[in-house]
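Heads up, one of the protein chains got dropped from this complex, but the rest are sitting where they should.
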Amino acid sequence: MNRLLKNREFWLALAILAVIVLVTFRFPRFAQASNLLTIFNDTSILMMLALGQMVVILTRSIDLSMAANLALTGMLVAMVNAAFPWLPIPVLIAGCILVGGFLGAFNGVLVWKLGIPPIVVTLGTLTIFRGLVFVVSGGAWVNADQMSQDFIQLQRGAFLGLPILSWFAIVVAGLMSVLMTRTPLGRAFYAIGVNPTASVYTGIDVGRTKFLAFVLSGAISGLCGYLWISRYVIASVEVAGGYELTIVAACVIGGVSIAGGIGTVAGALLGAIFLGVVNNALPVIGVSPFWQMAISGAAILLAVVLNARGEKSKGRVILRSAEGVA
Amino acid sequence: MTETSLHRRLPDRLDNPLKSGLLSWEMLLVLVAVAIFVANSFASPYFLNAWSLSDLTFNFTEKALIALAMALLIIAGEIDLSVASIIALASTLMGLALQFGADTPVLVAIGVGVGIACGAFNGFLVTGLKLPSIVVTIGTMSLFRGIAFIILGDQSYKGYPASFAWFGQGYVWWVISFELVLFAIFAVIYWVLLHRTNFGRRVFAIGNNPVAAQFSGVRVDRIKFVLFCLTGLMSGVAAVLLTARLGSTRPSIAQGFELDAITMVVLGGVSILGGAGSILGVVLAALIIGLVTFGLGLLNVPGIVMSIFTGALLIVVIALPILWTMMRERRA
Amino acid sequence: MIDPILTLTGISKSFPGVRALHEVSLELYAGEVTALIGENGAGKSTLVKTMTGIYQPDSGEIRMGGKVVTLPTAHSASDVGITAIHQETVLFDELSVAENIYLGHAPKNRFGLIDWKTMRREAQATLDSMAAGIDADMPLKELGIAKKHLVAVARALSVDAQVVIMDEPTAALSQKEIEELYVLVDLLKQDGKAILFISHKFDEIYRIADRYTVFRDGEMVGKGFIKQTPQSEIVKLMVGRSVDQIFPPRHAMVGERVLDVSGLSHPTEFRDVSFSVRRGEILGFYGLVGAGRSEVMQAVFGLTRPSAGTMTLAGRPLSPRSPADAVEAGIVYVPEERGKQGVITGEPIVVNVSLPSLKRTSRSGFLRMAEEFRLARTFTERLDLRASSLSQNVSTLSGGNQQKVVIAKWLATDPKVIILDEPTKGIDIGSKAAVHEFMAELVAQGLSVIMVSSELPEILGMSDRIVVMREGLVVETLDNVDLAPETLVRLAAGIAEERAA
Partner (left out) sequence: QTRIALVVKSLGNGFFDAANKGAQEAAKELGDVEVIYTGPTTATAEAQIEVVNSLIAQQVDAIAISANDPDALVPVLKRAMDRGIKVISWDSGVAPEGRMLHLNPSDVNLIGETIVKLAADYLPEGGDVAILSAASTATNQNAWIEAAKKVIPEKYPNINLVATVYGDDDSVKSTEEARGLISAYPDLKAIIAPTTVGVVAAAQVVTDQDLIGKINVTGLALPSEFKQFIDNGASQAVALWNPIDLGYSAVYLANALVDGEEAKPGATFSIGKVGEVTLDDTNSAAMAAPFQFDKSNIEEFSKIY
């Protein structure tokens, strides 16, 4: 019980529940399973992106280029689909993951081999990737009528009552949680965030692990590139503009510490869902859409303050009587 | 110590400051700027024209004003992503005051005052509650602009008095705009502040090693707080200029300015890890970005293509010295 | 004679500006404990790191069971069967105890995934076998320093290794825990493991070691069987000169009380700490590493806010809210971690020295470089700083010279009380003497000095009075007249108390 109360994810889940209950008072239809599933589906892409970002942040880095990576792979896959509509979608998805992973590897190499701070690297590649969207497309949009039906419909199909898009999120979340809790690589992401020096002593290659984190976030961005384009059925330079900070915000709300080493798959998912619920709940209870931005800003600040309270290191423990209660 | 010990005299410095100045980062930026200037003159017949050059400055002065204060903040090891949102809020509140009949001095006071208040809010969250600045300002970035949206919704404020519009559109002399003059003045002020005062010295110390700075009796939190206020102040000034230049206020004003300002700072040679950088570098970087954008604009190349160039410049410029030392070490 | 399991030959390792190891050799034998002995900075830990894949030697050869091995990473070392308890705690606060023990070599299930259940069970078994009294499920950050050290020991034991290296494993342990560690070492010996044991405590070495190897200034200067060698001989090998360190004579007149501290407490670090310092006095603070001396000093310096207690400086109440307040009041602190807390690396000497005195060197807030250079020169030359110019970057100075920069910085502020935390840690013998001489000069000028030190000779040689701390509490305050070193050691380690109980 005590453990539970200390658990960030628990409190976040409670906060989300509170929002849902409050909204349901005003508007009973909100809590209907179908509506909640819709919110889940709407938030799927953000959830996956937040998971990718979480891994990077865990390693004391940040990836500001995720949205631009998404836009670039999205534009590429849309153009490929428009040009070769007969290419099977699984091939396209694999291509997206590869291209996204490659773009992430570019970030990762600069961080690993040259030791450039991740924020500078990804600030640079953010503008480069976005510029490339314009260059490869010549500035033209790819519209719904240019995309094949398979391309658009895949994520809209249902399986066991859930849209395929939701399944993508569920599978990615499942794989990520296995990766993060059950594999040496996943634990290495945590270890280098908690204590990079000690990680060297346990045989972890810090640079290489960071590199892999960027590859992972890139690959997820690439996958989301396809999902985003086929969801909103338009590929343009502006796709997901400014979304990089929303992704970081989801992580922050989900209790991922920007200083590295702290954060869980469940937390990142809940952070994304929180943003999804807030964005979805406001129009429903008749709050003017103009309030959305301020409310999510306040939510971020609140989350940061609360998480910091939980994280505050109490220093070293020297007095024996103080041991264990810190 | 004892009378017997013979002291060697320690010289102030060994190398000639002039020589190291010539090999500096700023010198490199000057060369880049000159090269772009020359290239532009050849590429477009319209470039070498007093009015063209004057118009050019409007494209970057507001961002560069923010970059000046942001440079100090980043040197001290913090960052502020909310600057563009501060502009939106300050502009909105100026517009609101205008509806109640405020005149130009009041409008300016409100713009600048709101800027400082927003900066102080950021500063309090970072230094008072010990929160990381990057996440704090991601939050206030939504909050400040969000408040502007709540106030203004889908409306806009316009009808600013002509005396106010002068700040963003007026010329002090011939082609020299007020914005440019103001930027020059602030650049000098910030140069003095950073490179010639105790305050600036402490900012560098904090950025280099915040722990050791605190252990040396530097009031780290107080200085960081002041830096956030200064960044807010400059955002407020930028809000006045931009509002005056646009002659109207929308909550979506100045979207994306924060990353442009940070890019200028980093390109100007300020270390994102803190502790190093110069105002001259930031001014030159602003100029370079302005020149490149405008030069490509004259050729009707879309601005986004130029962003590839800036992004690459950002990485290359930081990677080069690292590669250089790596190669030297390998040879050794 | 049996062959050694592990042989090192001709190992050299240099860091920029420091030759840490030069052509050293070492042999470890199965079922035997070899003690590695040497002064601070002799290169012991560096050798450990080259044996565990953390540093790559510049030259030399490592043989394991006769075969030459290369150890590019920490993994490869544990793969060939070498494991170590490192001197610094290299653990992960945010992770659980079990994971700290198994990170990097966690048990896996048949799908190749980490098997948490087995991991927890085995971690708990290891901890219980050491009678550590630690729950493997706890987050590490909730443990105190002694227990953390036990986790580090458990981590080393969790690797199935032929060679176990222990780099000052007892430094932070209480006597009871130390006894348990001895039992463990015996068990390992019986298992046929080769053990390398590094310690500065001779009683310990004579108790458990079979062989010894002595390092001095990065070179192997002697080895043999411990039972056949008297302590004095080993010490002579260690320091390369006669044992008695020369401390400067003291001419200071001890005067009135300058700083009074009473009942100072902190929720987790220390409780009810009281002491006072007089004019012209050196007050020594002795204790084992982790006794909380630094924390007390940092509270006096305004870095942390105590939860209770009062302080008075020269009769006036003192409650600094920040180091800046303390400096203004006349208390300065030379921290233990020079690189992190003392000097601002990346800035030149002059900037470091003038930083707390900017108010005096500037005119209405504007810098005057000439004044800064004058100030810096005055004080650095007094300390006989070795540097090429005042614009030299402090990061390029040696440890001892960095220490001088820190002290110069503070002397320039004209303080009343100067606190020195481990002032000679990691400093070569020559500089050490200089620092000691300088301390004597400071008190002669009427300053009060508080010196935190873990080195017995230093404490005994320099202090007028000595405060002994253990586990966040003051155990005793003694006048330094005819004190036996054993008394201090017992007090610090809590042996006397346990006997009485």
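Each chain gets a letter, A, B and C, in the order it is written, and its residues are counted from 1.
Keep this in mind: a residue touches a chain if its C-beta (ideal position, glycine included) is under 8 Å from a C-beta of that chain, and two chains touch if they have at least 3 such contacts.
Since this is a predicted model, take the numbers as computed values, not measurements.
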item	value
Neighbouring shown chains of the undisplayed chain, as defined at the top	A, B
Candidate in contact with the missing chain, chosen from B:Leu246, B:Val292 or B:Ala319	B:Leu246
Selected from B:Ile150, B:Ala165, B:Leu273 or B:Met326 as touching the chain missing from the view	B:Ala165
Residues from chain A at the interface with the omitted partner, ascending	27, 29-30, 35, 38, 42, 134, 137, 139-141, 143-145, 156, 231-234, 236-241, 279-280, 282-284, 286, 289
Footprint left on chain B by the chain that the document does not show	44, 46-47, 49, 51-52, 55-56, 58-59, 153-156, 158, 165, 168-169, 242, 245-248, 250, 252-256, 293-294, 297-298, 300, 302-304
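As a convention for this text, only the chains that are shown with their structure count from here on.
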item	value
Overall pattern in which the protein chains touch one another (line/ring/star/complete/other)	complete
Whole-Å gap separating chain A and chain B, where each centre is the average of the chain's CA atoms	30
Multi-partner residues of chain B (each touching 2 or more other chains)	none
List of chain B residues in touch with chain C within their complex	1-2, 5, 7-14, 192, 196-202, 204-205, 208-209, 211-219, 275-276
Residues of chain C touching chain A in the complex	52-54, 73-78, 86, 90-95, 99, 103-104, 106, 112-114, 116, 138, 141-145, 147, 267-271, 290-292, 295, 304, 471-473
Touching residues (chain side chain A, partner chain C) in the complex	178, 181-184, 187, 190-191, 194-195, 197-198, 200-205, 261-262, 313-320, 322-326
